[in-house]
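Note that this complex is displayed minus one protein chain, with the remaining chains in position.
What follows is chain A.
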Amino acid sequence: MAQGKYCNREKINTLEQLQSLLSDTNGKQYYKEMEDLDVDTELLANTIQKTLKQKSRIKTWLEICAHCGMCAESCFLYLANDNDPEQVPSYKIQSTLGEIVKKKGQVSTEFLIKCMDTAWSKCTCCNRCGQYCPLGIDMGIMFGYLRGLLFNQGFVPWEMKIGSGMHRIFRAQMDVTTEDWVDTCEWMADEYSEDWPGLEIPVDKENADILYTVNAREPKHYPEDLAEAAILFHIAGENWTVPSEGWEETSLAMFAGDWEACKLQVESVYDAMKRLNPKRMVVTECGHAYRATVIEGPYWAGLKSGQTPIPSFHYVEWVAEALRTGKLKIDPAKKIKEPVTYQDSCNYIRNAGLADCAREIMSYIAEDFREMTPNREHNFCCGGGGGFNGMGRYRKQRNAGLKVKRDQILATGCKLVISPCHNCWDAIRDLEEVYEIGIRWSFLKPLLIDMVIVPDHLKPQDEEDE
């Protein structure tokens, strides 16, 4: 069976394989080879038989869909593409996974490329359609399943294959090694200790109250985010730590449909929990990281309880709690005065029920908080979820998809958008770049640092002398 040098069914498990794939700029050769990549129809048929045909949920969904079209307008990509009927969620899944099942896996290379384009550029697995289907059919879940089938066949976007390979090799979505990570922690603690005497980023401290875990982009590209987290924990007087290994929460493997790598990734975090025995985990301001490690992860790891080994919290939960209990106090004079809106991330709001915490935070920090419409569990995907932000092949489609969020933000009249999720943050940054509507966007951490009252004993000595 024909397999390419770059595009094949092999999983990326070594640094050499990863570097080789990375050397193929933008996956040019990769996608060319994909056109000749054979479909392993036997594998496909077996997988469907084993996981789908015998299991009731997805099989039933495909069978009983009443073709009523009520999911159409629930999909931001349908709306963003001028109500294109080919963007109706039900159509997208029936014409891809539906066909594969109907044909018992006997499909062509060309068809699987079409499936790949649909699975990664026409669905962000935001699960909004599932909320609007009278029969309780969740197309987002089915697209997750389809992505898994496609990944196994090698029909996966270049960046996604690299991303899952990163997790397999580095247990992080980027090539951040344990050494890099620990160095960054030390460097940041050092860098900021002049302004924040006593500031620490404790690594591998046992029995701490909080185990803090992050998104690899933070140590890699904006380490100040880590410093900001440390400062806020410092002000709040938390007994916290970061693990030297198992510090990465994200899962590009989940976006890629590489379930094996998903398991490896979350197990590294769960191992850290067991090793260091903290009371609870707090995850940085990232949506998919939280969903991957806290919501879906226990199932990949085979934990019957469906729960992480210790209780796990998203950053917004910690912030809401810290403000509620007075661990962090906001200086009323420094509250956000201008109109401000909040981006509800699908992954921790629709998929984890954290809409209320977000509102609670806004009640403490903003004087003129304005909701987008719709909001909370009914909010639209930012346009960058499910890996959409990171794939060059689908840049055009991603940019088109940003329109719904752009219009939602414009309708609030706000110029500032708070977005405690990396993917939403990126999507909003990019929509400003593409559509120039004159907005700013921010994570919670930098805003909070500007607003909190710093207890005197934590202030630098010379400031007190002034």
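Basically, a residue touches a chain if its C-beta (ideal position, glycine included) is under 8 Å from a C-beta of that chain, and two chains touch if they have at least 3 such contacts; residues count from 1.
What we mean here is this: contacts and distances are computed from a predicted model.
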Check your understanding: Name the absent chain by its UniProt protein name; which of "Sulfite reduction-associated complex DsrMKJOP protein DsrM (HmeC)", "HMC redox complex, integral membrane protein", "L-lactate dehydrogenase complex protein LldF" or "Cytochrome bd-I ubiquinol oxidase subunit 2" is it?
Key -> "HMC redox complex, integral membrane protein"
Practice item. Among A:15, A:135 or A:453, choose the residue that contacts the chain missing from this document, as touch is defined above. Key: A:135
Practice item. Return the single residue from A:12, A:45, A:72 or A:448 that touches the missing chain. Key: A:72
Study note, to complete from the structure: Touch with the missing chain holds, among A:24, A:249 or A:296, for A:296
Exercise for review: Could you tell which one of A:356, A:433 or A:450 touches the chain left off the display?
Suggested key: A:356
Check your understanding: Which of these touches the unseen chain: A:35, A:63, A:209 or A:450?
Key -> A:63
Revision key, fill the gap. Cross-chain touch to the chain not pictured, restricted to A:306, A:332 or A:446, is A:306
Check your understanding: On chain A, what residues meet the omitted chain?
Key -> 51, 54-57, 59-61, 63-70, 72-74, 78, 83, 85-86, 88, 90-91, 94, 127, 130-138, 295-296, 298-299, 302, 304-307, 349-356, 376-378
